[in-house]
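Some notes on the structure that comes next.
As you look at this complex, bear in mind that one protein chain is not there, while each of the others sits in place.
On to subunit A.
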């Protein structure tokens, strides 16, 4: 796990810079906020989007000066990789011309492009940043995977380690048979 984060660390940095440049070109007029991620990448983010982040709102309430000054708002538990994804999601959903169908398509693609590790990290970041819409979307997507599935499916899908003894499990399953738990 540690190795994995090491190896990918340089790559998001580059993309972050590209993203950063893009931002500078396209959004000149709108007021921007500077956000700094846990891996020390600064992002200039449109205020309209940044203010949707509960954590940013909270920070500005405590120190209102940060919105005008050049000091970056630190996001301690969010890496640049996650922030890029969050911004991608919110730019799309904030886009006035985006129709319902576009958003649905975008959401599907967005989810498809995530592997489980990323999904988990993104969920943690969304939770920390207090970005309601994305958080709800992600939890709903995971719930959809679990819904109406039997225990074995969910176990293999998420790779959950079964630590019940066979006897314990059989007894517990019987107790909850009414909820549609099948016997093994």
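Here is the rule we use: a residue touches a chain if its C-beta (ideal position, glycine included) is under 8 Å from a C-beta of that chain, and two chains touch if they have at least 3 such contacts; residues count from 1.
The criterion applied here is as follows: contacts and distances are computed from a predicted model.
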- Just by its UniProt name, which of "Trm112p-domain-containing protein", "Ras-related protein Rab-8A", "Sema domain-containing protein" or "F-box/LRR-repeat protein 13" is the chain not shown in this complex? "F-box/LRR-repeat protein 13"
- The listed residue (A:31, A:58, A:71 or A:139) that touches the chain absent from the view is A:139
- Task: Check each of A:31, A:57, A:71 or A:162 against the chain that is not shown and name the one that touches it.
- Result: A:162
- Query: In the whole complex, what residues of subunit A lie against the chain that is missing from view?
  - Reply: 8, 11, 15, 101, 113-120, 123-124, 127, 135, 139-140, 142-143, 146-148, 150-151, 154-156, 158-164, 169, 172-173, 176, 178-181
